[in-house]
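Below you'll find the structure I mean.
A single protein chain has been omitted from the complex, and every remaining protein chain is retained in its original position.
We call the chains A, B and C, going by the order they appear; numbering starts again at 1 in every chain.
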């Protein structure tokens, strides 16, 4: 069995004092082991990144971009292997892994445009013969800490832009499914990144804390759960660092009475159950306005769920795969138990689903729960499983208040044909990413990703234009030249 | 004797349980007293701001801008009174107060452009018939905490942009010279701000901590010393808030051998001694490259200092006035003592200066200290007084290393005629605001103000374009309309 | 009777060889006479503008902006007099003149933001140690030629931005109502424009051709009818000039079956009859989809028209005033005659309207014509009078084809509640300014104004961001500094 190490200064490094099992959730078996970096190992990675910084920040942006073009090519050429590795350790079906990778590649594409994106602001004559301009210079060493649910995409939200803008990077991916992440990082080196520009350390809290505390790490990007995001933001800030920390979500869809219900069911199905609901943008609560809409929704959704197929990652006929660990499987089922106990109606029950031949896999079947109320545990917390809750309300305002009162503010959606309802909703709702008839309103790579309330701590969102600003610091130069120089001939007017 | 209160929800409020003396530093007398707000008073201000928020964020930006146009007019009309109040409590000479106010007005002008500045990014067809756009929505209630040295300007760095972008504001100005700040805030209300949109609370640590801890305060802007900035950034961040905290400075000017020495002396004089050196952008260290440059600089500077006139704020023939308090006067003189004790050469000595008729004023004369070395106390710490240090080095690289090794990275300057030296310096120096033959490279209002290293904590700089982003949060909307609606005639093609 | 002259180099100049009557259309009487500038007079204005250019282009943008702030104040202070002058010569009711002036002031406000708007693009390290940036420099002397229908607003679309970006200007306003235009230009000088920066010449084709042919005029902005726009664009371009020439319009509103009909009637009334329909954005054709919508529209519109009041400009109870001249009055009535002759149904007939006490005024009453078809003269041509045509179609696509087939493409509108219909319409319609439930979709001052097809000739629209680019030329500077200069000590390392 292989033990996965780290990638420091361009080479694979082992630091196998402490290791941890990585599972194949489709089968429930241990797939490999991963090293958990010590503080010294993480500091070696920081040192490598620091050493690589001066030359890399001096490399013209257009040359840095050229590495990104090659990286994109390599990602496309190795897509099949990447998706296989994602599926193996995460459990998501190949078609879903392809979607994840494609989204990641789009972030690399955005990084290709860095010469345009890094343009500073130039002002002529801020005073008489005085010019001033602002440049956006890289920070130095920056760190990224990423979750298990998108082992390819979320790291690609971070380091392509961080590196393209001139920084060097230390990535700490999830220890649950690190192989695809490391494989992709090696492709980035193959694309032409000098050694030390991108480093990967596998690890746990020790690695994280080392990154948060290290004086040479200038900024930290994090994606994960809200309690950890809160911790990371506080600790990194206490050290005077920049930090953007993205946390959890509870994304609601409002189903208005005028919604096209077939469209609702089609698109909600993917948004709620795709990737087993292990997405921070998963649509996990449908808020039906009026009982007529609720009844129609539940009826059609129940029919649809009957056709959903759960199973191992490599079988493309499956709609979704297992959840990440046995512990998480139990936790998800526990939420369904609590809903039942607290009086909700379990319309379709995914507990105890059996996948023949994969009895030890961490499967939960698609679950639909009606008549959920806001004080139920299943409503208050993020389930991160293939479970769709239905809440019934009487008015759109009531639905919006529900959403605004929730701790999280990541994504939300409204289903309607009505321009006014859509505009009112998108203007006033306290959520950062809003869909109008779009249940997974993940911004494209040339916009930025960010929730509101306790779904994001920090000033700036992830990837896209905000990433340029997060990974650079403004330098403003004001310039005046004294006269009486060569122009007036002081040095050359006398005959010689 | 008047006791200055607060401005909450559009009215002056007294909360005189605890008060503190405000001095006239030109005479050394107590000018008035200021209330120190209790937690309850600060919370009342936050409550007023919260209540005013919904209507104000719905007010079209062009209407909000119109208040700023009127505010600018009022500031210009009341300039004389404002400058008198600044001088009275701060001690700066009227011509200097006018400069401060003018800079503040320029920030109001920038806020007039908010309809342009708030433009979001619109993308057609991010997918087939799917559009996406990003809006920049206000945060809610935001707070500003400002220092004594620019009682008019620094608050105007903050609230015009915060308010123009749709937020409501609670300002905690310095308790040393609050009168002009409050006067200006009342002009903002007179210009048309609805009650509660701008609130001012006078106070001390209790007020500050209340703002940092209050859940309804979404963001904090701070300008002051680095230890406090560090504290504020950590505490605000621990509550999940946005924070930008600007701290201290030690701004160096490199004097190159090819510099136009008359220009150096002229511009350094203002930059070092103007406003008694109580500016975070004051040029307090001259680094001369080569002894020839150093000798010429010291000789000419000594001559120039002989002509500098210190005295009370209202006499426009004075070059600069007193420092803010007696304690600060003693602290500045203590730095000169330490320099002497540690072996530097006191070329011109401002200790014990006497201003006839104002013997109790807090005066320190212009001081020039040569042969300062990097380990001296006067070099390591921010003096914030009319004291210019001269450090002698042999090469430009040595000068740059000195600057980069210092804790602060606010402003810096190089004097040279050489294009290459200027470009190398401005590219590589680890300082946020760089002057080329400009000793006070304060960015104009349409750029942004921000130091590096321990001179600023946060992602985004103060005022200018960065302020738009600091005071707003991105909301990204993705929109797709289901077809088969009115366009295809579903609703109307039958009976006709 | 006064004869209005020109404003050249800061002074009023008479050139009364040729003059022309200016009418008061409310009474039909001659109000004054206007000089028609000779070629020599126009060349004197160009000469004055050329002479003023070097100093003005060197004036820092922030100082140029400050003139605009004062100009805005003066326009607000003199609003009443300006509106009186507009009404007197144009005939529009005071409330309408106020609206016009407000829109014009908003363009001055936009020009206040010119320091931000003129920012160039700065790129560090386009190659190793090579920087490059683009500046937007003024063109020199530029000219504006403006129509009678907005004597205040359309000139303010042009010269505030042209001047704020550093150009000097020669304006040739309409000879039908030049007094308010000249009055406003004098306020601009009073606000602080140096002599020669803004010049006004009254005149006719001789003046226009002189501007088009003069080598020192770098660019021409024109607003008027399409045949003249076509002529101007061709002739200015033949001389190698930049030109933007805005022409006529035939703006259609599609009334969908799901439209809120009360809202349609309310807003269409203002859009069709306001300012007697003498607006290039007047809504002159309502295209009803389905006979039910058409019948409802015609019925309600007929009722509404019964309440509309036409009369002299100074009576604020009037809804609209006379048209500009007797000839135009006859032309508008001729279109109604032709509609009748070609088989349309004259639902409300404004021909022969009498305004007691103002029998010689150039009045046409509000007119509604139903069952208009696309080949009728009244449909093909721009009427520029208080006449609303109704065309009946069966489908939305038919309505869109009608619009796309028309020669003009200035403005258009759809009335619907349906998000999909609105999005499809706004995406595909071949018109530059599109309203969704907004019948007069004139872009705000921080966007730009421009029609499509034969409604605008040129690359760039009027006012707003496009104006910055139209009135400036890009200069790109690429900079590399040779090393071995003062930085390496070449000049100072030797014995000292």
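Here are a few things to note about the model shown:
Simple rule for what comes next: contacts are C-beta pairs under 8 Å (C-beta built on N, C-alpha and C of every residue); 3 or more make two chains touch, one makes a residue touch a chain.
Everything numeric here is computed off the predicted structure, so don't read it as measured data.
Considering the complete complex, the chain that is not shown touches A, B, C. Only one residue in the set A:67, A:101 or A:256 touches the chain that does not appear here, and it is A:256. In the complete complex, the hidden chain is touched by one of B:8, B:48 or B:118, namely B:118. The hidden chain makes contact, of the residues B:2, B:58 or B:299, with B:58. Residue-wise, the contact with the chain that is not shown comes from A:62, picked out of A:62, A:261, A:308 or A:353.
Residue positions on chain A in contact with the hidden chain: 62, 65, 69, 72-73, 106, 109-110, 112-113, 115-117, 119, 124, 129, 131, 256-258, 289-290, 292-293, 395-396, 416-421, 423-424, 427, 444, 446, 479, 481-483, 485-487, 489, 491-492, 496, in rising order.
Residue-level contact of chain B with the missing chain is found at 58-62, 115, 118-128, 133-135, 137, 416-420, 422, 436. Against the chain not displayed here, chain C makes contact via residues 121, 123, 126, 130, 132, 134, 230, 233-234, 237-238, 240, 242-243, 260, 263, 417, 422, 426, 431-438, 441-444, 446-450, 452, 454, 457-461, 465-466, 469-470, 473-482, 484-485.
The criterion applied here is as follows: only the chains that are shown with their structure count from here on.
Where chain B touches chain C, over half of the residue numbers in use are shared by the two copies, so each contributes mostly the same positions.
For the pair chain A and chain C, the distance between C-alpha centroids works out to 48 Å.
With centres taken as mean Cα positions, chain B sits 36 Å from chain A. Averaged C-alpha coordinates give centres for chain B and chain C that are 42 Å from one another.
For chain A, the set of residues that touch two or more other chains comprises 121, 123, 126, 134, 417, 422, 436.
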